[in-house]
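Below is one structure, written out as structure tokens, with a few remarks after it.
Every protein chain but one is kept in place in this view of the complex.
Here the chain labels run A, B and C in written order, and each chain numbers its own residues starting at 1.
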């Protein structure tokens, strides 16, 4: 991970996850608000969406672990070097552990979509745990580094732990769109902050940052708030875009929602029109 | 900000905001309790009130940012001085960042008033975030200052973070008047504490405070509690005054509540009288 | 306060308050469970109980402040000595501030009993704030003392802040008897711990404690847990005693509950008998 690419990959992953969650939550919210109260059975379209999400997490975690283990300078599945009485490449093992918990989270999503026996909330709990483990390992990562390096990583922890707390609350308070989008926002913030860490510690061009200068620490603190503002803006724009796209299509009576509406009746498009007019 | 005026301006702003929120919450509470359960549509008077609040926050944030940037010794929109390899006036940029989030909060209030599509609670979440960002930036502000200076600023953080937590809870627990007034009280406390900071660090007259004397720290800690007591008193008096004024006017059948009641029926003033007598 | 008596007085006060709250909560719980669901108007007996509680708090706070100010070596209402440029007896002022907030809490109890306009929960919020202020002032009290002295006071803070959090939660979760008794238990723990502090720092007889010995700190930590166990036992015994006394009297059809039952109908004693048999 000790280069720009090593921070860009998790950054892109978390950015993608954040945007994906935003889109998913808006789709679910649209479905919830446009349904009469009685019906609570998720249409198959959403099931497929969840399978995709879970599958991607499992696949990503598996690939991540394999890559960390079997890159040229990786531990190649060796944990302890008995010859030298030392641990082998603990950094790679730690990253693998983080991936493992995101993989577990993927399994929980797939399981809770596939079977009703899995209690509601397990998927969010596992996501919260995955973030907690990530933050937990990072927390002990940070000691004994130059000030700016330690500071920029501890700011990452702010996003990670707030995200973890947010998903933990979702276990108890369900279907609260504000909370859901806030969780997605924390993922986007985390993703963009990974990029920022990459730019600061391994600048692609320009001079190297002075890791001990107090002004740099002050700027980075402020920069984190700017990232938060941008993340809020991105979530707002994405949600609005998805919402109004959904609305326009359902108003034209088009069949994009086949998977969502037609399961109940064939006249859903007319119904949808009526419901839209009621809402205004 | 390094003078008395620089602390009096935000102090006045937060005091005003605190009083305004007190009045607003009491108006809303009066309306909620004097309405039959069924009707939940906010009358236009409240909409206008929210537009005003949001507009003031946006305007104030904009002016604040502009002033911080373009005062005589401001950064004039320059962030990095490539000649000297140093950041330009980071203090002003940090204050601008704080204003930015109160501006975002204003936008959230306007948006959630204008459209029902914006989920309920976004306005409180954004206010909570604005306070969090303020506290977050101040937290890293405080290091490496003389003891009394650091202590008096960290007491400010107590008011800021408790306020932030209070508004965050409001996202989930709505229409709880105790919680709402507590949030307003934290704003008033913050405002009056800004004045206190100004008086201590930049005394208008009398001797300069000894920033290392332990007794001064002890007094300031106690003084913070006195400010809290005064803030509680001010919120109580303001609420009572607003409540009884509202009651007196509605008992006289006067038309102050045109915006609130007449939307439903023309005989609302008689109804109001009946409701009042029921309450006693 | 720097003697045994100075710790015994607040200790006795908090013990009394803890027992009183236990009795009050059990009385309220008995009334709640023995009532049909519909009726929710508190009988006058409870009102008088609350007035008494509030009155005692206000009176106690007033006496406390007066004593702290006008004892022989007190500040006699002088805060700043301009001749010596120093603060006058800040310790007494700090204690007075703590009393002030318990007085405010008493006012809140009286006000919320007297008028329905005062929102429900204000009394608990004010009690929570009183404990918070007490803990807050103690927290900055503790610095720069010998290890055992600092430790024994910081254990007091555990009871104070947990109590404060417990009453804060009560603002939102009402009529939960477990939570209410837990709050009362924290008061008893606090009271008995004040006595323990007195015994350790100002022993009535026997040798003075070594304030730097590590074993003493270990013992005191364990001792705090024993106090907690005793506090739990005391709350359990008191509640059981009050509950079964109430039950025996109401079974005999006696008139102890005149204030509680007869307000609704004259045949309440027979009703009570029926309800009791239902409960078994």
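The rule we apply is simple: a contact is a pair of C-beta atoms (placed from the backbone, for glycine too) under 8 Å apart; a residue touches a chain by one contact, two chains touch by 3 or more.
Being a predicted model, the structure only gives us computed values, none of them experimental.
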Chains still shown that are in contact with the chain withheld from the display: A, C
Hidden partner chain, touching residue among A:16, A:52, A:67 or A:125: A:125
Touching residue (missing chain; options C:157, C:171, C:197 or C:228): C:228
Residue among A:13, A:101 or A:224 touching the omitted chain: A:101
Identified contact with the non-displayed chain, of A:13, A:136, A:194 or A:224: A:136
Residue numbers in subunit C that touch the chain omitted from display: 29, 158, 173, 176-179, 182, 207, 215-219, 221-222, 225-226, 228-229, 232, 243, 279
Residues from subunit A at the interface with the omitted partner, ascending: 85-87, 90, 93-94, 97, 100-101, 104, 116-117, 119-122, 125-126, 129, 133, 136-137, 140, 144, 171-172
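By our rule, only the chains that are shown with their structure count from here on.
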Intersection of contact partners for subunit B and subunit C: none
Chain copies touching (subunit A, subunit B) - same or different residues, decided at half shared: different
Computed distance of Cα centres, subunit C from subunit A, in Å: 46
Shared-contact residues (touching 2 or more other chains) in subunit A: none
